[in-house]
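What follows is a single structure, and I will ask about it in a moment.
We show some of the complex, not the whole, and keep each chain where it was.
Which chain is which? They are A, B and C, in the order written, and residues in each are numbered from 1.
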Amino acid sequence: QPATVTMALDWTPNTNHIGLFVAEAKGFYDEAGIEVQILPYSDTSAATLVANHVADFGVIGSIGLFIQRAAGADLVATYALVQTETGRLVFNGDREDIQSPKDLDGKTYAGFGGGWEDVLLGTMIRYDGGRGEYETVTLGTSAYEALYNGAVDFTLEVYTWEGVKAERDGREQRAFRYADFGVPDQHTNFIGTTEAYLAAQPDTARAFISATQKGYAYAVEHPDEAAGILVAANPDAALDRDFVRASLQALIDGHYLRSAAGDVGTIDPAKMDAVGNFVFASGILRDADGKPLKDAPDFSTYYSTDYLSPLQ
Amino acid sequence: MTGAGLELRRVRKSFDDRPVLDDISLVVRPGEFVSIVGPSGAGKSTILNLLTGRLTPDGGEMLHDGVPLASGSYRFAFMPQRDALLPWLRIIDNTTLGLEVAGMKRKAARARVAPLFAEFGLDGFERHFPAQLSGGMRQRAALLRTVVQGKAVLLVDEPFGALDALTRTQMQQWLAAMWMRHRWTVLLITHDVREAALLSDRVYVLSARPARIARTIPVWLPHPRPAAGSPEVATVEAEILNTLFNPEF
Amino acid sequence: MWKAYAFLSALARALGHAGPALLSVVTLIVGWEAYVHFSGISPTVLPAPSRVLAQAYEHRQTLAGHGVATLQATAFGFASSLLAAFLFSLLVDFFPQLRRALFPVFIITQTLPLIAIAPLIVLWFGFGLMPKIVLVALITFFPMLVALVQGYAATDRDIEALLASMGASRWRIFVTARLPSSLPYFFAGLRISITYAVVGAIFSEYAGAARGLGIYILNAKNNFRPDLVLAAVLVSSTLTLALFGATVLIQRAAMPWTRLSEESR
């Protein structure tokens, strides 16, 4: 009787998730003796589902991890989906009035509804010499339509997904990278679970993480096959195979999935510390009672690399 | 053969091929109290609907003082089954309704109605809502609203059908007394054989649908008539009942 | 012969009834189609109905699968809700004091904004059928309870007095008089609640589910496929209307005396 692992997604299936589907399709999970059930994206964030034990694992955003951990949520990152930031600030290419982040003052931002977006944008604009004052309309999943329709001025996107799609659709876009404006580079998102789960099922966790890692590595090696797997595994999503392939290529070419050093899934302590201290300094880390943290926590407890296999 | 008052000649009316009034001829002379009695569903209310202009006859003539009734002339004051007081209007506003609809200013209408409240036993209830009145008082208010319009004929449809038997008897006697004083021209529809016998100068008995005038019964008794116990009234009642229960009619 | 005539005239009447409705629905759809074609609006903003229909047909199997999941959630949720409403209506009928204690609590549940509550319910009850049942019940339970209690209260006092004079027990009076009296109210409530039940099930899926039209809609939306969103909406609306129609049929079957009284007088 194989152990069952439930895995919650953070968005509709996309190339960030490709290793999961490849591991499933290529039988890596079977080989590891586990059965993985991938839960579709829903309005309840994967981190919440994981922290409340509704799902065993989930895709957790980087800054979300820090905020929730600080607030006492039982969350641990066990796998870095990407080695470097895939997110970026994006706006339509014809906006001559936007040349650098300080031009965003007074503009309208389509947000996803989280406290950290303010920190990110405020930091970038102020780093560039602006005031960091802009309008926010919280749109969640409608943000991109709103941007394309010109209803808002800018938003955040995942370059390797929305960005590639815009390129393929011939939509002129320009973007600012966070790291160019005072925000430390980070693993944009992780596969995470809870301390409680790791304590109770260390072997299952290891089996799942290492098989997943194998899946991502395989996807990098066999992009054509991997793209086909993602499309076939998600018939409901009606994915365009060529687009998926292009997105995967962008992930490979940018060394997002496999770093130039050859790491897949590895969590870089230096990046974690830099980002952790950055968000701590910005004052958005709050304890369980909603009070800002006084001292910087030990960020090394926020993640664990013990479950990765020493692949290389 | 024309004359003063209201006259119907060979009036017919069908609804979707279903004949309701077959052949109705009747007269109501000025100052007369005339009743129509008939089985349920015979078409009694339909006759009044023809007279108020809500319906138009399929055939026959309707004359008032010898002149054919034009549609939209609204010559008669109508008192519908039950009292049909508007629950959201105070009694004073209910009673002036006909005058106001006819275009009179509210103030003038109130001035016209106010003196009649005492006579109708409604003194002090001007500012009450209908729900605050007893069944008998409501009927008097409805009748006040009808007569104050000053129309040539009062068309009254089963005014006391919803009252309990005792109150009904009281109201019939009150109406008889009022009528003797004012000598309104009245066409009364009723189910109640005794009511017809007590109040009318003449009773038209309708057949079942399609309705014809089965019998015309003149009542030659002097007014007022006793509420119960007069053998003459009883004879009239028996005559009406015999017509109604006669299977051949 | 008479039967055939009666059938034909009933059909003609039904068409006569449906005519204006069909006309306006068709006008709406044609107008929408024309607007999309002549305004040149992007199909990612407003897809044409023809496209929605074509996509619905193309993805009919997937849609059917998700539709069945939603239907299942609706059915289980609504059945539980009905059962609970009936049990509580019994309780409140036999112990009227309970009514004052319970109803305000139920009223408060009706004021809760679902979008806030749905994710919490998913957290408390997991990803399975349970949160769907709870949400559908949360939406439909109180209206059904109110319908039943109103229905009981509408019982003719004379009929109750009559049964009491015959020596009928409280329970016998309930079964013989109060329960049948409540049927028209029950069905009126049912017709409205069944509409909310479908919407509620989709809602709960949206907050967290493995399958269902809610999940499908969310995915389609994120893939910038409003045509598929609308195809799923089409399925869900059809489902709702079908359930609505079913309640009307059930009512006719369950209350023969109301039907007959119209026909044969």
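Here, contacts are C-beta pairs under 8 Å (C-beta built on N, C-alpha and C of every residue); 3 or more make two chains touch, one makes a residue touch a chain.
Just so you know, these numbers come straight off a predicted model, no measurement behind them.
Across the full complex in this structure file, the chain copy numbers come to A x1, B x2, C x2.
In this text, only the chains that are shown with their structure count from here on.
Common neighbours of chain A and chain C under the contact definition above are absent. Core chain by CA centroid proximity to the global CA centroid: C. The greatest centre-to-centre distance from chain C, using averaged C-alpha positions, is reached by B.
Centre to centre, using the average C-alpha position, chain A and chain B are separated by 85 Å.
Note: centroid distance chain B to chain C, computed from Cα atoms, is 50 Å. Residues of chain C that touch chain A in their complex: 44-45, 59, 62, 66, 115, 118-119, 122-123, 126-127, 205-211, 214-216, 218-225, 228.
Within the complex formed with chain C, the chain A residues making contact are 6, 11-13, 37, 39-44, 48-49, 52, 54-55, 141-142, 144-145, 148-149, 235-239.
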